[in-house]
Each structure stands twice: as structure tokens, then as C-alpha cells.
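Working notes, structure below.
Removed: one protein chain of the complex. Kept in place: all other protein chains.
Our next item is chain A:
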Amino acid sequence: MKEKHKQLHQQYVNNLTKQKRYVRLTQCSMLLFFFVFWEVAAALKWIDPLLFSSPSRVWELLLTRIQDGSIVTHTSVTLSETVAGFLLGTALGTVMAGFLWWSPFLSKVLDPYLVVLNSMPKVALGPMLIVGLGPGFTSIIAMGALISIVITTLVVYNAFKEVDENYLKVIRSFGATKRQAFFSVVFPASYPSIISTLKVNVGLSWVGVIVGEFLVSKQGLGYLIVYGFQVFNFTLVMLALLVIAVLATIMYQFVELLEKKLIRRHHT
């Protein structure tokens, strides 16, 4: 009997592994097919290689740009701006949500303003930021942060508000102060919502930073895209896009790692 169960379990595990392998295989072949098709289409002139470039050209450009070091500079500029904007936006948004939770009066007063700010397209504020903060680093980071701060505030504040009142009763029955109640109950109870806004913010801060670089145009991947477009070097544009795709994915993976660490046991 025991033996049989073991066998069945082994079979079950094998099946799972097999399924996972199929999924991975299909994903890889799709990617491979995409690049091969792109290459062939460009070589046979189905698409205009001047406009759409080709994987081999992008690859060559990548190698030369790595050799002269320029891609590394541009990438690190954009990446640091994005990470800074992301962290700043998320942190400030969460702190803001904390204040709103703390003071119901403040949250009632600010409610309409937050709604307006949230529905406003934040990138439209770009020129104002540049006027205020100067055409550089600061404006671009501000853009990356601004784009996620309001939505973070709203979502996290909602999560704070929706924490089951009974958990608060438990901690207050031990004589907890408001501060203690916040840090030992409200905040940890909201980890899942905070993580899901982090996921959204990864994408948003890339948008903010790239648009910022479009406007300021000195260096960075956004600058490469605009520059490549202006001099009709679409290989450069494609290269910048691919680098962005890879980096954004890596950042997202980091957030998922954090999620696994923080909310393993979160759901009852």
C-alpha cells in the first residue's frame, strides 16, 4: 500500500515537471521563432531593414557599444534613475498612506485632490518639472516617482483601511498605542497590497523615466531612442528597447522574490 502511494506520488511529480518543461520549451521556441523570423524577414526584404533593423545588426551594435563602453553608461544612468524613482514613489506613497490612515480628517480633506491628481496624466507635468528642477537627473527621477506616488497612496491607504477591525481590537486589548497598532498590525496586514502596487510601480517608473529622458535628452536609454529616431538609426532604437525589456523583467523578478519572502504565510 505504502509502496503504491509512493509510486503514485512520484508519477504525479513527474507529470508536473513534464508540464513545466513543455511550457518552458514552448516559451523558448516562441522567442527563438520571433528572432529567426525577424532575421529572415529582414534578409529577404519582407520588412524594410532600415526601419526594422535585424537581430544580427542589433547584436553587432551591442558588441561595439559594449566595447566603447557607451551602452554601459547609458544603461546605468537609466537604471539608477528608474530604481530611484521607483523606490521614492513607492516609499513616499506608502508614507502618505500612513498619514491618511493616521488622520481621518486629513484623508477626508485630501480625498478630492487625490482623485484629481490620480486621473491626471502625470507625464504631462514633465515640462513643469524641468522648469522647476532643471533639465537633468533630478527632474527625471521626480518624473519616475511622481507617476507612481498617487496611485500608491490610494491603493495602500485603502489596504490600511480595510484591515479587519478585530485584529486591531486584539492588539488594543494589550494596551497598544496607535503607533504600535500601525506597525504591528495595520502595516504587516497590508503587505499583499503593498507588493502588488510594487509590481505596478515597476512598469510605471520605467514609463516616467523614459519619457523624462525623451524631454531632457542628454543621456540614458530614452535619449538613445530619441537620438536613434532622429538620425534614422533604428538598430539603436531596437537595441535600447531590448535592453529596457530585459532590465524591466529583472526588476520585476526582484519584486517577486520579495513577495515570496514577505507573504509566504499571509493568507489564512
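Convention: contacts are C-beta pairs under 8 Å (C-beta built on N, C-alpha and C of every residue); 3 or more make two chains touch, one makes a residue touch a chain; residues count from 1.
Everything that follows uses one rule, which is that contacts and distances are computed from a predicted model.
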Not counting the visible chains, the remaining one has a UniProt entry; which protein name from "Xanthine dehydrogenase subunit D", "Fe-S cluster assembly protein SufD", "Cell division topological specificity factor" or "NitT/TauT family transport system ATP-binding protein" does it give? "NitT/TauT family transport system ATP-binding protein"
Based on the whole complex, identify which of A:Thr138, A:Ser184 or A:Asn233 touches the chain you can't see. A:Ser184
Residue, one of A:Val115, A:Val170 or A:Leu257, that touches the chain absent here: A:Val170
Missing-chain contacts mapped onto chain A: 164, 166-167, 169-176, 180, 184-185, 188-189, 191, 263, 265-268
